[in-house]
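A single protein chain has been removed from this complex, and every other one stays in its place.
What follows is chain A.
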C-alpha cells in the first residue's frame, strides 16, 4: 500500500506521524482538559463516588499541603521579602518595594512554588496510585463494574487540585508577605502597620493581576494534576513505578513552567 503512494505523500505521512508522536501527550492533555470541563458541567457526573474522591483529594492536597506551604512561605518571606525591603531601603528605592513584591513574589514566585509543592505532595501520589492501578489491572476491574475511571478519579482529582492550588497560593502570598513584614518590623526597618504594608502591595497590583494571578494558580493546578494522572493512566506493560515517577515529575515541572510563562506573557 505505502509503495503505491506518491513520494510527497509518503513524506507527508512520515512528517504527520512524527508530529503526532511528539505532540501525543500534549494532545492527550488538551483532550482530557476538555473532557474534565465537559463532565464537570453535567449534574449527573457528580455522583457519590465522585464527590467522595473530590473531598478526599481536596483534604489531601489543600489540608495536607498547608503546613508545607506555610513553611515554604515563611522561608520565602524571610529570605526574599525581608531582604528585598532591606536592600531596597539601603539603595534608596523604598518606593519601589510594593510594586517589586507584587510583581516578583505574588505574581511570579507564588504560583511556581505552590505548583512545586502540589506536584511533590499530591501530583506524584496521584501518579503512583493511578500507575499502580493501571499496571495491576485494577482499572479494568473498575470498568467491569461500570465505573469510568476518568469520571471517578481523574475529574474530581483535577478539580480538587485546581481549587487547592488557588487556596494554597493565597495562603502562600499572605504568609510570605506577613513573615517578611514581621522580620523587618522586628529589626525596625519599617515602622508602618501590617495592614498599611499589605494595602500598599495590593495598591501596587495592576487590575489585570486580579485575573492573571488566580488564572495562573488555577490553570497550573489543573494541568499539573491532569499531566501526572495521565502519565499514570498511560502506563504500558514495559513501565514500572520507577520509570513513571521521573517522567511524571518532568512533565509536571514542564507544565508549571510553561503555564506560568505563557500566562505571564499573555496576562501581564
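For the reader, a short list of remarks on this structure follows.
The criterion applied here is as follows: a contact is a pair of C-beta atoms (placed from the backbone, for glycine too) under 8 Å apart; a residue touches a chain by one contact, two chains touch by 3 or more; residues count from 1.
As a convention for this text, contacts and distances are computed from a predicted model.
Only one chain is not pictured, and the protein name UniProt records for it, out of "HEAT repeat domain-containing protein", "Cytochrome d ubiquinol oxidase subunit II", "ABC transporter ATP-binding protein" or "RNA polymerase sigma factor", is "ABC transporter ATP-binding protein".
Set against the missing chain, the residues A:6, A:43, A:144 or A:246 yield one that touches it, A:144.
Only one of A:33, A:68, A:83 or A:152 touches the absent chain when the whole complex is considered: A:152.
Across the entire complex, the residue among A:58, A:84 or A:133 in touch with the chain not shown is A:133. By the touch rule set out above, chain A reaches the unshown chain at residues 44, 47-49, 52, 129, 133, 136-148, 152.
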